[in-house]
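What follows is a single structure, written as structure tokens, with notes after it.
The complex is shown incomplete by one protein chain, all other protein chains being positioned as in the whole.
Moving on to subunit A:
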Amino acid sequence: MAASTAQVLSLYRKLMKESSKFPSYNYRTYALRRVQDAFRANRSVEDPKMVEQLLNQGRDNLDMIRRQVGLPQTHAHTHTVCVCVLEARDASHVLVYTYKTKDVFYFNFTFSIHESTFV
């Protein structure tokens, strides 16, 4: 069964979707970044056997991520000090840096809107 572009893209989308379910900021960002970089690095692979092997690796990784995000996450760090909320759909970045000094909350917002992505 020759691997088609649709299969590769479908696997990519599934991997990204599952990776974004990690509650921990560090694991989530690593998984998303690693998947993206791995697919980019292997973009120009031609040999069908190699492609099949890479796709199988990808499927194994997908199963692994599914198992890991399905683990009971009772103590997951959902909020580290630096929490980046990226809404890919709207392409508006809200970077929230919060830190506690004694009892006072300081909010330091960097808010940027990419005009070109507005419809």
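Convention: a contact is a pair of C-beta atoms (placed from the backbone, for glycine too) under 8 Å apart; a residue touches a chain by one contact, two chains touch by 3 or more; residues count from 1.
Simple rule for what comes next: contacts and distances are computed from a predicted model.
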| item | value |
| --- | --- |
| UniProt protein name of the chain not shown, from "Cysteine desulfurase", "AP complex subunit sigma", "Probable DNA primase large subunit isoform X2" or "Dehydrogenase E1 component domain-containing protein" | "Cysteine desulfurase" |
| Among A:7, A:20, A:42 or A:68, the residue in touch with the chain that has been omitted | A:68 |
| Those residues of subunit A which, in the complete complex, touch the missing chain | 22, 25-27, 29-31, 34, 37, 61, 64-65, 67-68, 77, 79-85, 87, 90, 92, 94-100, 105, 107, 109, 111, 113, 118 |
